[in-house]
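With one protein chain withheld, the remaining protein chains of the complex are depicted in position.
We call the chains A and B, going by the order they appear; numbering starts again at 1 in every chain.
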Amino acid sequence: MNVHSDPEPGGDLATPFHKAGTHKQTSVYVYEAPVRIWHWINAFAILVLCVTGYFIGRPLPSFTGAEATYQFFFGYLRFVHFAAGMVLTVGFFGRLYWAFVGNHHARQLFTFPFWSRPFWTEVWFEIRWYLFMAKEPRKYEGHNPLAQLAMFFFITVATVFMIITGFALYAEGQGQGHWMYRAFGWVIPLAGNSLDVHMLHRMGMWAIVVFVIVHIYVAVREDIMSRQSIISTMVSGHRTFKDDRPD
Amino acid sequence: MPDTPNDRIETFYEVMRAQGISRRSFMKYCTLTATALGLGPAFVPKIAHAMETKPRTPVIWLHGLECTCCSESFIRSGHPLAKDVILSMISLDYDELLMAPSGLAAQAVLEETIAKYKGNYILAVEGNPPLNEDGMFCISGGKPFVDKLKRVAKDAKAIIAWGACASYGCVQAASPNPTQATPIHKVITDKPIIKVPGCPPIAEVMTGVITYMVTFDRMPALDRQGRPLMFYSQRIHDKCYRRPHFDAGQFVENWDDEGARKGYCLYKVGCKGPTTYNACSTVRWNEGVSFPIQSGHGCIGCSEDGFWDQGSFYDRVTDITKFGVEANADRVGLAAAGVVGGAVAAHAALSALRRAQQKAVGQSNAAKAAKEEA
Partner (left out) sequence: MLETPNGYMMDKSGRRIVIDPVTRIEGHMRCEINVDEDGVIRNAVSTGTMWRGLEVILKGRDPRDAWAFTERICGVCTGTHALTSVRAVEDALGIAIPENANSIRNIMQLNLQIHDHIVHFYHLHALDWVNPVNALRADPKATSELQQMVSPAHPLSSPGYFRDVQNRLKKFVESGQLGIFKNGYWDNPAYRLPPEADLMATTHYLEALDLQREVAKIHTIFGGKNPHPNWLVGGVPCPINMDGVGATGAINMERLNLASSIIDKCIEFNNNVYIPDVIAIGNFYRTWLHGGGLSSQACLAYGDIPENANDFSAGQLHLPRGAIINGDLSQVHDVDPRDPEQVQEFVDHSWYTYGQPGRGLHPWDGISEAQYVLGPNAKGTRTDIKELDEAAKYSWIKAPRWRGHAMEVGPLARYVVGYAKGHEDIKDQVDGLLRTMNLPLEAVFSTLGRTAARALESEYCGRLQKYFFDKLVANIRNGDTHTANVEKWDPKTWPKEAKGVGMTEAPRGALGHWIRIKDGRIENYQCVVPTTWNGSPRDLQGNIGAFEASLMNTPMERPDEPVEVLRTLHSFDPCLACSTHVMSPDGDELTTVRVR
C-alpha cells in the first residue's frame, strides 16, 4: 500500500527532524525525482573526482608511447577531473534550488536544528543505536538526525569547500583577469599560497572519501537492520517501513 | 660641482648621446624597452620622452637580514646593464653593498638624501628586520635595523621589497623563526609596497620593475599580493617548455633516469612550478641561459610565501607541518580511510552477530509461543 503522507500532519514544526510519527503507514514519498537524480549524479561525480584527483596528485608511472604533443593522457585525466567538478558544482546549485522549491525533505541537507534540544537527544539516541546500546532503531521519513548532521558537514560544507578551493585552483589556470580568478583568487593568499590550497583541497578529498565509506556502509546496514528502507528509497523516492508499530 | 640635482641633471638620453649613440639607435632602444616591458609601439615616444627629460630618481637601498643574493642578481642584469642602471637611470645614493664611504660618512649620505629628496626617493629594501631582542639581531649604526627602515620609509615616494626576505620573510623567517624576522609590509603599514619576490628575483625582473617606475613615474599594476602583474601573473608551469610532457603524463621518476635525460616533466620529483608565480620559464635566468627546470631540478617555489615550510622540495603532496603533524595529506587521508574502513568492517561484523542473535532469540521466542499455543 502506498500512501502519500505529504504534507505530513503537524508539518515541520511538529517534527523538525522528520521523525516518522506515530500514525500508521507503510510508505512515504520522501525523495522527489530531482533529489534522486542529483544524488546519483553527485555520487558519480564524487567517484570520478576522487579517482582522477588522487592520480593528479600522485601520477601513474610515465607513459612513453609517443612524443608529448601526440599524447594527452594526463591532460585528459585533468580534463575529466575538471568536467566532473563542473557537474558537481552545477548539481550542487541545482540541489540548492530544489531545497527552496522541493518538499521539506529537500531542505534537510542544508540545515539542521542546532537550537533544538530534542534533535540532539535524537542524535544521542542514534549514536547509541550505532554503538549497539539501543535495542531497536527508530523510524525516520528522511534522514535520521545523526545522518542529517553528517550530511550537512560532509556533503554541504565539504562540497562548498571543495568547490571554492577547486575553483580557486582552476582559476589559476584561467589566469589573472579572468572572472573566475576575480571571484576565487582571494582563496590563494588567504590560505598562504597555491600549494597550501592544493593541500587543503586534497585533505577535503580524503574527508569526503571517509564519509563515502561510512555512508555506503550505513546505508547498507540500515537497509538491513533499521525499520525503513534506505537504498531503494534513493531509487524510487519512497520510504517504506517494515512495521506499523509506533516509534 | 652643482649642489642640487635640479641645477644640472643628466638625462638618460644625454648619457646615451654622450656615448656616441645616435637618435635613431636611441629610438630603437626605446622600442626594445617597450617590447621588453610588454608594451605596444604607442609607448615608444613616451619612453623616449621620459628618458630625454627625467632626472635620475634617487634610490636608497637598505639591507636587513639577508644574504645579498638580490644585489648579486641585480648586477647580473643584461638589459639594461647594471652599470647603465646605476650610472644613468637611477641615482643609487645609498647602498651599503656598493657605496664608497663607511661609518659616519655613509650615515651622512643617508641623512642628506632623506632631507634633500623628501617624498621623492624610492626605497628599495633587501632583507627584513628581526624584531626579537629589541631588533638587535640586526644592528646598523649601533641601533636596530628596524628603526632605520621605518625612518627611511617615512619619506619615501615608493617602496620596493626585493626578494623573498623583504616580501615574505624567506629563510630566516622559516619555522621557528628564531629572530622573528618580519616582512617589511608588517612594519611599514602606511605606504604602498611593491613586492618583487624570489630568492633572488630574476635580474631583468628587478631592473624591469625599477626602470618601469622611473620611466613611467608610477607604480606598476600589482596583483592581490602586491606583486607586479607584468612578471608575476602566471605560474612557471603555465609557460614551462616541459608542459607538454606534463599533459602527456611523461614524468621524471628519479634523478638521471631515462625521463630526466629526455627532459620530461619534473612534477613527480617535487617541482613546484605548478604553484609558483614567477617569470622563470619565460624571462629565464642570466640573460635567458636557462632556468631551474631546464637544468634538471624542479622549481623549489622560491617566490611563494612560506615556501620553506611546505615540506621537502622533493615532495609532491606537501607536508602539513602547518598543523604540527609530520605527515602529508595522502598519508593522513589514507590512514583515516583505513581506520574508518576497519571500523566499518568491525561494526559490520558486530552488527551481523547482533542480528543473528536477535533472530535466534526471535525464533526461539516464536517457537516458544507456538509451543505454548499448542
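Following the convention adopted for this analysis, contacts are C-beta pairs under 8 Å (C-beta built on N, C-alpha and C of every residue); 3 or more make two chains touch, one makes a residue touch a chain.
All figures in this text were calculated on a predicted structure; none of them were measured in a lab.
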item: Touch partners, limited to displayed chains, of the chain removed from view; value: B
item: Candidates B:78, B:192 or B:362 - the one touching the absent chain; value: B:78
item: Residue, one of B:179, B:225, B:328 or B:351, that touches the chain absent here; value: B:179
item: Residue touching the undisplayed chain, where the options are B:66, B:223, B:247 or B:330; value: B:66
item: Residues from chain B at the interface with the omitted partner, ascending; value: 1-5, 7-10, 14-15, 18-20, 55-56, 58, 63, 65-73, 75-78, 81-83, 86-87, 90-93, 95-109, 130, 133-145, 147, 170-172, 174-179, 181, 199-200, 242, 254-256, 260-264, 280, 285-287, 289-297, 300, 302, 308, 311-314
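As a working rule, only the chains that are shown with their structure count from here on.
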item: Inter-chain centre distance, chain A versus chain B - centres from mean C-alpha coordinates, in Å; value: 39
item: Touching residues (chain side chain B, partner chain A) in the complex; value: 223-225, 229, 233-235, 238, 244-251, 253, 258-259, 264, 267-268, 272, 274-277, 301, 304-307, 310, 316-318, 320, 322, 329-330, 332-334, 336-337, 340-341, 344, 347-348, 350-351, 354-355
item: Of chain A, residues touching chain B in the complex; value: 57-64, 66, 68-69, 71-75, 77-78, 130, 132, 172-173, 175-177, 185-186, 188-189, 192-196, 198-199, 202-203, 205-207, 209-210, 213-214, 217, 221, 224-225
